[in-house]
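First the structure, then my questions, so here it is.
One chain of protein is taken out of this complex; the other chains stay put.
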Amino acid sequence: MFVRRYLIPRLIQYVLVILLGITAVFFIPRLLPNDPVMRTVAELRARGSTLEPGAVDKIIADLTELYGLEGSMGEQYWAFWGRLLRGDLGVSFFQFPTPVLRLITTALPWTLGLLLTTTLLAWGIGNLVGGFAGYYSNRRWSHLLDTVAMVLRPMPYYIFAFALLLLFAYVVRWFPVSGGATLGRQPSLSWAFVQDVLWHSFLPAFSIFILGTAVWFQTMKLVVQNVNGESFVFYAKLSGVQESKIVSRYVIRNALLPQITGLGLSLGLIFSGALITEIVFSYPGLGTLLYNAIITGDYNLIMGITVFSIVAITTAVLIVDLLYPFFDPRIRYM
Amino acid sequence: MDNTILRTAALQAFYQLDLYGKTKVVKAVNEVDLAIQADEIYGIAGESGCGKSTLLKALVAAVEPPLRVVGGKVTYRIDGKEVDVSTLSPEEKRALRLSYIAYVPQGSMSVLNPVARIRDTYRDFIESHLGRQRHQEAFALAQDHLTDLGLPLKILDAYPHQLSGGMRQRVTIALATLLKPRILIGDEPTTALDVVVQRGVVQLLKEVQARLKNTIVLVTHDMGVHANIADRIGIMYAGRIVEEAATEKIFGAPAHPYTQYLISSLPKFGDKSPRESVPGSPPSLANLPGGCPFHPRCPHVQTRCKEKMPGFTQIEKNHRVACWLVGEGEHGQAA
Partner (left out) sequence: MKLFRDLLRDYRFALGFWALCLLLFFAALSFGSPYDPTLWGEVPRDQRPSAEYWLGTDSNGQDIFWLATFAVRNSLIIALIAGVVSRIVAVVVGMVAGYRGHTTDRVLMFFSDSLLVIPLFLVIVMLAMLIRSSLNLVTLGLLLAFFGWAWDARLIRSQILSLREREFTQTSILSGANTLGLVFNEYMPYITPLVFSTLINNMAWAIGLEITLAILGLLDLSIPTLGTMLYWAINYQAILLGRWWWLMTPITISLLLFVALYWLSVSISVYLDPRTRVQRIGAG
């Protein structure tokens, strides 16, 4: 039952979403009226960029292949998939001939480090505080936190990031304005380097963390208020079960279930928001790589980042979905 | 000797809702006097929306805003002393629950913690009252208890969604009687079960009462269940008790027109005449009609019914009715 009604549909959806997403990436340039290859090349020339000799030819060839303009569309579509499955995302035009995949894997640890820590921390703390605020929703501190969350919740990451920048880095000068580490410092595993990285990533991490916490706080508070009205909570209270047990084992434990689903659903949004935050702080992750790709018109790199992100996010969502049954016996023993 | 274990005196419990600047008062329980005896099964009957479940909350001392007790009191007799529940601290109240007064909810899908095995729920309930016993001891206690009630031990390892409705209902009764409480309060424990299972649950409640010699207050709209199990019945309408008598009297000689309707709507063996149901619907507790709240639906309505709420008339020993048709209400007062 569990395998047939839960596991298999999830896996099918996983494969289908990746197929659909990458197919969209493949067809988008083709559906536009103008010839994307010549347009891109013209744009590169118009920027007066200094392309290495031979790069232009390679770019034209690459683009032609990538966009599926050589041979029949079907053939090119399969070739495109063949390359992707081999992990070949082509080469960057502007850091020619560095493979796109290498650029991505260089930037990835920065983004992953920032995103994983802030998202998990925000999810955990937001749910904990929101859980208690929902259980004690008549208390004064609960109302106060609610109001704070009401103000923070609607802000996009980057707007909040800018506000923080203006405040901390300019008005009060506590933290560096940009970068992942002090310029010129070589990455190493020394404590000083780690400290330097943490110091530089504080503002971007803080902005993602605070807004994430506000979101999880608010949704958790609502869920808890609903769970609080469930009859098993009323029953436990009327049976004199200790309040600490009711809060943790009955209310928060059950309210976490929709929050796990919510985490999966919002990973895409969180990821997008984090990319922009990186750009605001010139943090050397995927976001800044994307920004550089856009301003230099490095279409191959953008496509690589997009394909990579689709696979990464969909996989992350799948992992959340696969972990869910461990928390919900109703799914496990369906 | 007075054998009253649970008493309410002129109890008034209202919901006070504040919505968009307007205060709305819902008079869910109004002037209710009950004297429930030790070792009896007392039934509270009435349609949905008549204040039954609010009265139940007041009886188990679980009144929380927006519900407030605005008048009267609820008292328990504990070790021979009358205790006003409003004077108890939250911790004192918690200690009384399950060990002195226990609540049997409707065994719905969501009545037991859906992410915990029955064993874990047992452990939570036991630990909360007997402290952190060794896990083995708690488990042994739960096992003995289930065996006593004739429930299969394997349900301890089940999750609530794996049990049938009847089995969940039995588990809630088992949990509620774990610490041999003096008072059991049942909240529609037979609703949503099919007839055969229902009979089993009623039987289980009777057995429990016979063994523990305790008091059961049973709240349900189902007159058939009351007929089966209750010693005495209070009929509730629009937040008030309108008639109270021994079960045979309620079914044999109902005096209040509302009670008469409730009885005549019951199917009787061999009787093929059409069932009469009460015309109209109960009034909103936020907007009660003046006088006797039943007058808009009453077939015998008179002028004074619309003007003044009748007091109780004692028409026989232990049979009181609040209706102008029956008497002038010389016994007990009702506003």
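Note that the chains are named A and B in the order they appear, and that numbering of residues resets to 1 at the start of each chain.
Please note the rule applied: a residue touches a chain if its C-beta (ideal position, glycine included) is under 8 Å from a C-beta of that chain, and two chains touch if they have at least 3 such contacts.
Just so you know, these numbers come straight off a predicted model, no measurement behind them.
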In the full complex, which of A:R5, A:R102, A:R139 or A:R153 touches the chain missing from this view?
A:R153
Given A:L112, A:L144 or A:I294, the one touching the chain that is not displayed
A:I294
Missing-chain contacts on subunit A, rising order, are 13, 16-17, 20-21, 24-25, 28-29, 32, 36, 39, 150-151, 153-156, 158-159, 162-163, 165-166, 169-171, 177, 265, 268, 271-272, 275-276, 279-280, 290-291, 294-295, 297, 299, 302-303, 305-306, 309-310, 313-314, 317
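Here, only the chains that are shown with their structure count from here on.
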For the complex, give me every residue of subunit A touching subunit B.
138, 230-232, 234-243, 245, 249-250, 253-254, 257, 327-330, 333
In their shared complex, subunit A is touched by residues of subunit B numbered 60, 62, 65, 93-99, 102-103, 105-106, 108, 110-117, 120, 124-125, 127-129, 159, 161-162, 172, 175-176
